Each structure stands twice: as C-alpha cells, then as structure tokens.
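The block underneath contains the structure these notes are about, expressed in structure tokens.
A protein chain is absent from this complex, but the other protein chains hold their places.
Up next, chain A:
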Amino acid sequence: MSKPTLWRTPTRLSRRLIAAKQPYRCLSCSFRLAQEQAKQDAKTTHFGFENVPESEKESRVGAVFSSVASSYDTMNDLMSLYIHRLWKDRFVRSLNPGLHPTTATTTSSSSPPQPQTLLDIAGGTGDIAFRLLSHATDINNDTMSRVIVSDINPAMLSEGKKRSLETPWAGSERLSWVEANAERLSMLDDASIDLYTVAFGIRNFTNKQAALEEAFRVLKPGGIFACLEFSKVGNRLLNGVYKRWSFGAIPLIGQLVAGDRESYQYLVESIEKFPSQREFVGMIEQAGFMVPEPAWEDLTGGIAAIHRGFKPV
C-alpha cells in the first residue's frame, strides 16, 4: 500500500505547483487591481489607516479638530493620564526659550541681541505658547520675547484665545495668533524666527517634508526647529500595553467624553502611521537641518519623542 502513495505524492505536488502558477486567480486579480488604482491616484496620503487624496486630508483633519476643540484639554488629560503636561513642560524647559540673563553682566558682544521671536505651529490651544512665555519671563527674566501661535484650524485658535484670557498675556503684544497652513507660511519673512516649535501637530500635516522645508526657510541661521510628537516605543512589553490602551481605551474615552469616536480613532491611527524616530531624523536632515547628538530624546519609553534641528549659518 505504501508504494503507490510514495509514487503519487510528487505528482500531486507538481500538479499543485502548476496550478499555483496560473495567473488569473481571484485573490491575485483583486490585489493587482488595488495596486493599479493606487498608481493611478498617486497623490494620496495617509488619513489614519485610510488612504485619501492629498487635497482631501486637510479638510478631514480640519473636521476632526473642529469637533474635538472644546473638549481638547479634558480628553488629553484622560487619554495620557495627565502625562502630556509633563511632556510639554519637559519640552519647553529643555528648549530654554528667552534671552538668557547673561546679557546684562557682560559686554563682550558687540551689540545687544534682538528680542526673540518664537513660532508655535499647530499650537491653537496655546499649550506650548503659554509655557514658552512663562519660561522666558519667569526663568530668564526676558520680557521682550514674542510668541506667534499659528494653527490651520479657527476652532482651535478661538479655544486658545479663550484660554489666554486666564493668563497674564491676554491682549499682550507678546502673544499673537495667526491662522495659517504650516506648509505655506507666506506672512512670515525668510530668516525671521529664532525658535520654531511644533507639539503633536506635524503628524496631521498633509506634506510633512514641505512643512519642514518651510520651517527651514522662516528660521534665522542658528535657529532651532523643535518638535514634540508621538513616536515608536522601544520596549516590547511597554509597547504591548500602550497599543492595547491606545486602540482599546482611547476611542472609547472619546466616545464617552467627547461623543466622537471617529476623531479619536483617527488620532490613534495617525500615531501608528507616523514615522519612527530614526526616519523622522532623516526627514529633518533632508530639509537642511543639522541634527545634534543624541538626535532625539525619548519620553516615557518612546511614546513621545523630542526632535531638534539646527539651521546652519
């Protein structure tokens, strides 16, 4: 009985192999069709896990943030278990904005340095801007530096303006608000900004490389590009817990607190799609920046990361 089996097996195998080579099977067809479609519409970009035309991403991100603007702070606290405040504090403190107090004591510089102009991109709610101003004022005794807050979304900007009323900088000349797309900052001159910050914003940009190049344009030589963004977790155990939390809990919290599951589903998917630390350093370098050593700083094991770029003179 064993003889025929032994003899037959290779034949079956070869038949199966021939069958596998046949070109037009259902699965491969649909796969190829999908590929062809992607080729035709080359100008697509990520919107969470979806692929959308570039022209559409801006409006869809806009819709997300218009819908979350009012509950933005509560949601951030709940989603990050208040850790986002620590990240933002760390981010601003490590940047040390403001003219340092040595100015008064030394005369070695030929002319006193100009007041700093800080630009906070995608900072509609003013989280970073208020921190920048209070660090410059309270730590460095610098009362001259100015912060320009730019955001593409009017709803977020008005939320920030509302919140600024509770700070000492309400109506102050040191704080101004601009509605602009970070890829086209036409209202800003070349080489006019000392420090460019973007916190949890660059992930949502349609064309990140264009935004980085625009940052390079507006920065003064010697200026700093600083970015705080969600990133990739190195530790596998922490990554498991974190992924379970972000895909399981965050959309649910969004649904319960803000009544908007889709926006928070987009949020976690966009985090997943954002390039890793190393890839992002490559993008910063490609825009012309010099990257210091170490190239980035991981926060909470890499859930977020601080990247910096230096515009060479």
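Methods note: a contact is a pair of C-beta atoms (placed from the backbone, for glycine too) under 8 Å apart; a residue touches a chain by one contact, two chains touch by 3 or more; residues count from 1.
Assume contacts and distances are computed from a predicted model.
Have a look at "DDB1- and CUL4-associated factor 13", "Ubiquinone biosynthesis protein", "WD40 repeat-containing protein" or "BOS complex subunit NCLN" and point out the UniProt protein name belonging to the hidden chain.
"Ubiquinone biosynthesis protein"
Out of A:53, A:222 or A:248, which touches the unshown chain?
In the full complex, the listed residue that touches the missing chain is A:222.
Among A:64, A:79, A:99 or A:182, single out the residue that touches the unshown chain.
With A:64, A:79, A:99 or A:182 as choices, the missing chain is touched by A:99.
Which residue numbers on chain A touch the omitted chain?
Residues in contact with the chain left out: 94-102, 106, 108-109, 113, 116, 194-195, 220, 222-224, 226, 285, 290, 292-294, 297, 308, 310, 312-313.
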